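Of the protein chains in this complex, one is absent; all others appear in place.
Letters A, B and C mark the chains as written, and numbering starts fresh at 1 in each.
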Amino acid sequence: MLLRYRGGAGMLAWALHRIAGVALWLFILLHVFDIWLAAANPALYDEVLKVYASLPGRIGEALIGAALLYHALNGLRIIALDFWPRLTRYHLQLWYACWIVFFVAGIPGAYLIVAPALGLPGLKG
Amino acid sequence: MRIDTDAIVVGAGGAALWAALELAHEGVQTAVLTKLYPTRSHTGAAQGGVCAALGNLEEDHWEWHMFDTVKGGDYLSDQDAAEVLAREAIERVIELEHMGLPFNRTPEGKIDQRRFGGHTRDFGEAPVKRACYAADRTGHMILQTLYQQCIKAGVRFYDEYHVVDLLFEGGDANEGGRAAGVVAYRIADGEIHTFRAKAVLLATGGYGRAWRITSNAYSLAGDGMALAYRRGVPLEDMEFYQFHPTGVYGIGILLSEAARGEGGTLLNRDGERFMARYAPRLMELAPRDMVSRAMYLEIRDGRGIDGKDYLFLDVSHLGRKVIEEKLPDITDFARIYLGVEPLREPVPVQPTAHYAMGGVPTDLSARVLRDETGALVPGLYAAGEAACVSVHGANRLGTNSLVDLLVFGRRAGKAMAEDVRGGTLPEIAADADEPVRAEIEALRTRAVGERPDTIRAEMTRLMDEKVGVFRDATLLSTAVERIGELRERYARVVVADRGTTFNTDLLETRELGYLLDCAQATAASALARKESRGAHSREDYPERNDAAWLAHTFAFRRDDAQPDLRYKPVSITRFEPKPRTY
Amino acid sequence: MQVDLRILRYDPERDAAPHWESYSVDAAPRDRVLNLLQSVKDLQDGSLTFRRSCAHGICGSDAMLINGRNRLACRIRVEQLGRKVSVAPLGGLPVVKDLVVEMEGFFEKYRSVMPFFVNDTPTPARERRQSAKDRERYDDTTKCILCAACTTSCPSFWAQPSYVGPAAIVQAHRFIFDSRDTAAEDRLEILADDDGVWKCRTTFNCVTACPREINVTGAILEVTRAIVARHG
Partner (left out) sequence: MAVITRAGRGRPRSGGFELAVWYLIRLSGVALFVLALSHFSITHFVSDPAVQTSQWIFGERWGGLLWRTLDWLMLQMVVFHAFLGMRTVFTDYLRGGARTAVLMTLYLVAFLVFVLGTVAVMSMPVGLVR
């Protein structure tokens, strides 16, 4: 159905929100487990950490960050619409605003996350 | 399947719904049958307003409204009916407001009113604000409000049941029979149902689809009129068919008179407000027949835009606020269907087939008349555009159709409720549905023949050209003859869809049959009437002739011949016929 | 110009499943999709089935999925779509035949929200007064023609057919915010149901689909807010 229907930006916003939400949920399952591991089996945890710190791991984290950022911004947009229905007239503008913030904050953020694995200068050198 | 009930309402437009509501309030078990979902009925297309002498903005009296109706109808209106209409309009509009209808409001919070063609103060002195309205969606609001109230009252609806025959006890209507029920074809699966009842109301709307350029919905095929006509009920005043001045050029979609009511003007190729030459006092707000004729003459004299067959409706000077607040839908039509921006440019318009003044003859309680003497068909009722009371006479005023639905729809419901009390259900044979079943089967299974579309195309072109705004003996006799031929060809028509599931091909072909019946009655009645009155303008008889023709036409169907025409005197109570000037 | 028209056809008496058929139709740029369908029906295949009545966007009969969006066939011009036009029945409702879908479920939901005016106080002799401002409050939602374009464009409805859907909420909105009506509480309670407003995910497909340009999502959220406010 989703493929047959040419929804507008609103539908895309929702679909991405949902995909990001599910991705975040999966990540959180993982994340809670690994933190528990840190306490239960610190040695094993430190092994796992190497995966996180590797290049693919960092790219994955950047993606999770992107999902979180998009979901959080769009989530605020939805909440704003919920409490001020008049804003529905400007829902597209609000969505574009989300993207502006997303890229302004996201691009440097992604760089900072990935940089260390490529030996590029980052926050911690 | 066979269903017994007390009352049947055929149709679910404004007239039908008000009747159904009245019946529900009276506790009468009622079945409402409609071939469309109720909210799809064409009442929803009415834009401009519904007139009632509320006097919310300026002095007004029902007598003035009555006078305008009679004069607008070129003195063919039955004046007792016009009086009922004008008096009860006030109560009905207030009642609609009590049902929640969202009328536009005056600054004091009263129902707002505006001007409309032919509605005047002091018996014709100057335009008066009488049309109550809800933006330009008045019909939509009326239809929705009545349907909503029917849901509230628990009315039984049979949606998408196409009524294909009327049943009588003791012979057809002309043989003195009593209405006994209807046969309906369930569109979803082609099943035939027989409904039996003590009273049957026909409120199936008009037959504007007999013309090519028309404001009417595809579904307006004169079903009720034709079905009654086939069962021996006469059709009254069919020659009086209204052409609305402002149809969207080339398509016929209506641009409401409200546009002119708010101050819109009509212009010819020279940019001249030509109505000044035809109706100096009311100008664009003269009754529709006069405006349509004026437009036709302008076009014929080569003053159409670019010499073509259309003129301009200009609202651009009214300003964005008026246009967007009071005329939103019609502006939208101009944009969508013509790509014209009415805020800046004039809109191309041409007269469009619009409204049947004639129809199934009834008395003031919506009871159907058997003939010109006033004898009744027991148990049969008609209301709305399908009926002819006759309030509109030779030409209906704008907004008066909606008033007609409200006033006479309610009266029909009241009278039916009275009628069914105590009475017994009529007897109908177990195979009463056989004739129409056979007709439908024959149509469904016929192997070779002509497709309906060519016949439909020829009929609509014929009606446009020969039974239009101006008529004469040559045009009309050709029309009568050609319609006869088309009817013969129709007897051999084939459909492409032979299934039972949602077979629109079959039903639309049946509708073509109804249209041909109505078209024939129209052309034959028009050919016989040798005068010009209201919407019926004969170039060979340009004058109104009260001495010979102040009478209603009754057309009786005959199987393979032209209808039999008889005449009934007009009821005149208050206003003696006078020349009609505006 | 020649238009390449694809129609998703289905006749339960003949076909096992819906399938696309192509037609080449001669059209003028200002023709509407309804004209294309009518032309196929008249000249190519009389069995093509679709609902239509008014032909100018006020009866709500001919909402369908046109080039991937719900629209009224009588309101969308060929020139707005280009030479390739595809037409399918509304999504999320059972298909009866070709472009005709079963509407009963849709109307049942409509009826479930008390879509009628209620005021049992004694009626005055004249009209009840209402200020122009109060009248304006619910103007937008009085325009609805029950075409179902919104409900059948809603991903939430596709996923959960029990969702009462935008059209029904629009109809409830029309009364909830009418200053003359007295049954707003009942409607809010109905719409606070599991299948009520909560299922709206603000996807705005309903707004883009609505041929009457009603701010459907706005109306839904106004109702939601009223429900939330009602519970303190």
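Basically, a contact is a pair of C-beta atoms (placed from the backbone, for glycine too) under 8 Å apart; a residue touches a chain by one contact, two chains touch by 3 or more.
Nothing here was measured: the structure is a model prediction, and the numbers come from that model.
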Absent-chain contact - pick from C:Met114, C:Ala149 or C:Ala209: C:Met114
Contact set of chain A toward the excluded chain (per top definition): 18, 21-22, 24-25, 28-29, 32-33, 35-36, 38-40, 42, 45-46, 49, 52-53, 57-58, 61, 65, 68-69, 72, 75-76, 79, 82, 109, 112-113, 116, 122-124
Residues of chain C in contact with the chain not shown: 111-114, 118, 156, 159-160, 183, 186, 189-190, 192-194, 196, 198, 224, 227-228, 231
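Going forward, only the chains that are shown with their structure count from here on.
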Between chain C and chain A, distance of the C-alpha-averaged centres to the nearest whole Å: 35
Residues of chain C whose C-beta touches two or more other chains: none
Residue numbers of chain A (touch at least two other chains): none
Residues on chain C engaged by chain A in the complex (per definition of touch): 65, 67-70, 88, 91-92, 153, 155, 158, 201-205, 207-208, 215, 217-219, 221-222, 224-225
Touch list for chain A against partner chain C, complex: 1-2, 4-11, 13-15, 18, 78, 81-83, 85-86, 88-89, 91
Contact footprint of chain C on chain B as seen in their complex: 36-37, 39-42, 44-45, 94, 97-100, 102-111, 134-135, 137, 140-141, 144-145, 148-149, 151-152, 159, 188, 217-219, 253, 329, 333, 336-339, 451, 453, 495-497, 499-505
